[in-house]
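Before anything else, here's the structure in question.
The complex appears here without one of its protein chains, the remainder shown in place.
By letter and in written order, the chains are A, B and C; residue numbering begins at 1 in each of them.
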Amino acid sequence: MGSSFGKTIKLTIFGESHGPAIGAVLEGLPPGLKVDTDYMAAELDKRRAYGSISTARREADIPEILSGVKNRLTEGTPLALIIRNTDVRSQDYQNSTVPRPSHADFTAQAKYLGFQDASGGGHFSGRLTAPIVAACAIIKQALEEKGILIGTHIARMATAEDRPFADDPAENIKTLAGLQFPVLDSSAAAEMQQIIERCAAESDSVGGVLETAVCGLDAGIGEPIFDTIEGEIAKAMFAVPAIKGVEFGAGFALGQSRGSQANDSFAVEGSKIVTTSNNSGGVNGGITNGMPVVFRTVVKPTPSIGKTQQSVDIQTLQPAELSIKGRHDPAIIHRARPVLDALTALVIADFYAQRYGYMWLRNDR
Amino acid sequence: MGSSFGKTIKLTIFGESHGPAIGAVLEGLPPGLKVDTDYMAAELDKRRAYGSISTARREADIPEILSGVKNRLTEGTPLALIIRNTDVRSQDYQNSTVPRPSHADFTAQAKYLGFQDASGGGHFSGRLTAPIVAACAIIKQALEEKGILIGTHIARMATAEDRPFADDPAENIKTLAGLQFPVLDSSAAAEMQQIIERCAAESDSVGGVLETAVCGLDAGIGEPIFDTIEGEIAKAMFAVPAIKGVEFGAGFALGQSRGSQANDSFAVEGSKIVTTSNNSGGVNGGITNGMPVVFRTVVKPTPSIGKTQQSVDIQTLQPAELSIKGRHDPAIIHRARPVLDALTALVIADFYAQRYGYMWLRNDR
Amino acid sequence: MGSSFGKTIKLTIFGESHGPAIGAVLEGLPPGLKVDTDYMAAELDKRRAYGSISTARREADIPEILSGVKNRLTEGTPLALIIRNTDVRSQDYQNSTVPRPSHADFTAQAKYLGFQDASGGGHFSGRLTAPIVAACAIIKQALEEKGILIGTHIARMATAEDRPFADDPAENIKTLAGLQFPVLDSSAAAEMQQIIERCAAESDSVGGVLETAVCGLDAGIGEPIFDTIEGEIAKAMFAVPAIKGVEFGAGFALGQSRGSQANDSFAVEGSKIVTTSNNSGGVNGGITNGMPVVFRTVVKPTPSIGKTQQSVDIQTLQPAELSIKGRHDPAIIHRARPVLDALTALVIADFYAQRYGYMWLRNDR
Partner (left out) sequence: MGSSFGKTIKLTIFGESHGPAIGAVLEGLPPGLKVDTDYMAAELDKRRAYGSISTARREADIPEILSGVKNRLTEGTPLALIIRNTDVRSQDYQNSTVPRPSHADFTAQAKYLGFQDASGGGHFSGRLTAPIVAACAIIKQALEEKGILIGTHIARMATAEDRPFADDPAENIKTLAGLQFPVLDSSAAAEMQQIIERCAAESDSVGGVLETAVCGLDAGIGEPIFDTIEGEIAKAMFAVPAIKGVEFGAGFALGQSRGSQANDSFAVEGSKIVTTSNNSGGVNGGITNGMPVVFRTVVKPTPSIGKTQQSVDIQTLQPAELSIKGRHDPAIIHRARPVLDALTALVIADFYAQRYGYMWLRNDR
């Protein structure tokens, strides 16, 4: 039952990689919101694999909207969209009995008892993030029109590091919107791309760290004790199977610092109270403080690699070597970027909707 | 509305530090579960401040159970418990107009518009974690009787590092249950205690990193896409205001590793499929793989410090110096330990309850 | 886990009749809402038994508010309140093995497996409605200040019938607010009171039908397909164990009518579109149409009666006669009145909160 996210604005995701279609239902949008399929396509395009038209399977396909939209505006009823899977499996496909290390093959087997369709990753395929991006693009764009901007860059990949977000990341976010490979520093970008190419050549893969910023938020948003800004964002991020950690502001470095260093002093800027540093990542007590919300997520190396790996045949319980054939993404971190933006938009809009109602999101207010 | 956590087993927390009482309501427990107030008291005792009877305020007080328990067994109806606040404020207390840096003072003001009772930290006091620990102690103990063990140690504080959990952390967890200061390596413990004392002497505070392990879990637990093991645990952890990051398995280190290093190979141990490393932290695709679930959380330094800090008067918008008087905890990381254990127990039990029903938790099954 | 009601504004109820206390937690109230204990007491007073100071147990006791209120205003944090049970049972009380017909004794035993505390009705005591009334009084009063009025009268008891609500029931509602026995027509009231007295004399009990009206609602409130006005109100009503049916507008009479008779024609009144009849009970398609929402609920006769009844001993499975000793309410229908008003207020406020946010309920908007 864990396929929905959000309280007042709620997203439900369904589909298997090789089933007839994947899709999303988005409830709780107000009527009259713009549905801009160009914007949606641009967000989806950020999920493209590195190296031009590189995946075996093209996903540029724009989703078909089945309900909730009339004359390119939301109706206020549930919005459903689907993306067809074009190279559909035969119905009596057999799952492999040798699970890929660190993939969901084994755990899906344990949970779904063999009834799951594991082909192409099944319900755990990265492809499932496409309807997330498509549906949340509507929200992300509506937030932009209210001055709330969301953006993500690759902060680190192996040894290569991008420069961090500026204190006010609004300009950075606008820059990133135009970049297919989301790195602020072009020499860092080049270095990362070399790393990816090296991994590809070696039939290996690489992980990295993404940094996301949200600016334009009011202070006072968040619903502690349990529905904190950090908690909801973190929960949403872990919907991406490759993500294994989330930290806000100075994050894990705070484990080695003193209060006198870590505390963010208050100051006045115009008529607004600000902090002179942002070690808190824009959140205190689970509530926004009006500074940019900044968090980092770690993306593990893609588990599907060409190199030979040790596994086990789950039927015979015998050791089995596994070398995955075909082309595989040596890195998916840049492809995760629009997904993080999408999920962050959903979380933020849902918090506002709880406080001010779903009608708040309308463009004309 | 964010004061509840859990779907089938649900915890609701209420209270302000200087109001009449704080408390919890725990719904979804099966009938017939043991309510062992000694176990509960032992868990609450782990929240004691460092340095013996150290806080100005003693919290050893056992909660009063108002409902849901008869003859020391759960009835199956909602269990409510409260802890009285003994040094209650006057009713017309005025909030301070100078918020403490990196505390929730400012954000609570933005959210609650000045109507909140901020004295003693109000709804954001660490004291609010006591009913969490008390209520979830019942769950934690019930899980133990089913062979699911949960434990937390201080992995790092500033420069001091504890040794990591063993591959099978069951023994570590049993050891930790008997330690007031939860560090496996006694020399690391001594070093950390010196750090705390130094901070106390300098009117400063220090953060650290906690590591939690859960063992005895079945493979196949978790409800992706959104209700993942990682996501629910992370969300629960961020209910502790001091926590600013969560990572599973190898965590942020995965951002610098290759797939060929990071992937956990499968092997057979007896009749069970295991992995030869645990970089995944026991979770793939949001579902348990049967290995111990291991995660780390960073606890920021206590924001309330004696040192003079820069703040702003929110009424006059003038800069204001702040030196917080009285005794303050130089570290709360060890006090967060039972809270993490408690919340982890809640998350795990709720996942089982969704799959097998809340009756699953009964001792006699 | 079914002890909570509401999405954005959420009420949780706990307690057993002979446990230490019963109570409520109310989440999602905005900060700054008036908490008027006189109003709350007046609502609670409407739960008094017929015949002056009639129940063995006085419940005039005002609840103790434990959290969420400062200076008689809500803080915006969860509001918890409790009512102590003064004549508390011994801890090792044994449940009766002979369940009362049509009471929850037998079903509670089946559900809670004997671990429940059944004394005094346990979790199913009518007493549990007191915290509902107390907590929702705050909401009901806040709605009144926004022009949304809620009132309930006894439409029928056995052969006695009150006159129906006027087309605009606002005046009726104001009248009812001042009546201890909520009947608009005083001769009908007298007749009903005679019926009650006759039942009391005969050790029997009597049921009836309540009619509730809500006026001042905007058109457009409701969240179909599933979260309809009718559906949420009905669900809330069935929280009162004695209620066995709910109908809106012309209700069950619609089963014998034609469309040409049943349809409510539209007309214009001033600048507002109204209907010339209200067979729809103010709701179409699950959404308010701006007319008063009017519904009726049937209250079954109190199951606890003095007359001898046939039951079964659940341990021996032998037939057993049951004659319940002591004083029992021959009718509880008038006592259910404030509970229906309270739950209706909760439902209405929650719908507004979903659409316009919980901040909508504030008095100053």
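Structure notes:
As a working rule, a contact is a pair of C-beta atoms (placed from the backbone, for glycine too) under 8 Å apart; a residue touches a chain by one contact, two chains touch by 3 or more.
Just so you know, these numbers come straight off a predicted model, no measurement behind them.
Considering the intact complex, the chain excluded from display touches A, B, C. Across the entire complex, the residue among A:S3, A:T228 or A:T344 in touch with the chain not shown is A:S3. Listed residues A:R47, A:H123 or A:R355: the one in touch with the omitted chain is A:H123. Which of C:G19, C:P99, C:G120 or C:G357 touches the hidden chain is settled by the complete complex: it is C:P99. Within the set A:T12, A:N278 or A:T344, the residue that contacts the chain not displayed is A:T12. Contacts to the hidden chain, counted on chain A, fall at residues 1-4, 7-10, 12-16, 19-23, 25, 27-28, 31-32, 64-68, 70-71, 73-80, 82, 91-93, 111-117, 122-123, 358. Listed here are the chain C residues that touch the chain not shown: 1-5, 7, 13, 99, 101-104, 106-108, 110-111, 123-124, 128, 156-159, 199, 204-209, 218-228, 230-232, 234-239, 241, 243-252, 254-268, 271, 273, 275-276, 279-281, 283-290, 296, 298-305, 307, 309-312, 314, 317-319, 354.
Taking the complete complex into account, residues 7-8, 353-360 of chain B touch the chain not shown.
Everything below uses one rule, namely that only the chains that are shown with their structure count from here on.
Shared contacts of chain B and chain C, meaning chains that touch the two of them, come down to A. Chain B is reached from chain A by a rotation of 180°, derived from superposing Cα atoms (nearest 5). Here the CA centre of chain B is 38 Å from the CA centre of chain C. With centres set at the average Cα position, the gap from chain A to chain B is 26 Å. In whole angstrom, the spacing between the mean C-alpha positions of chain A and chain C is 45.
Chain contacts: chain B has residues 1-4, 7, 13, 111, 123 touching two or more partner chains.
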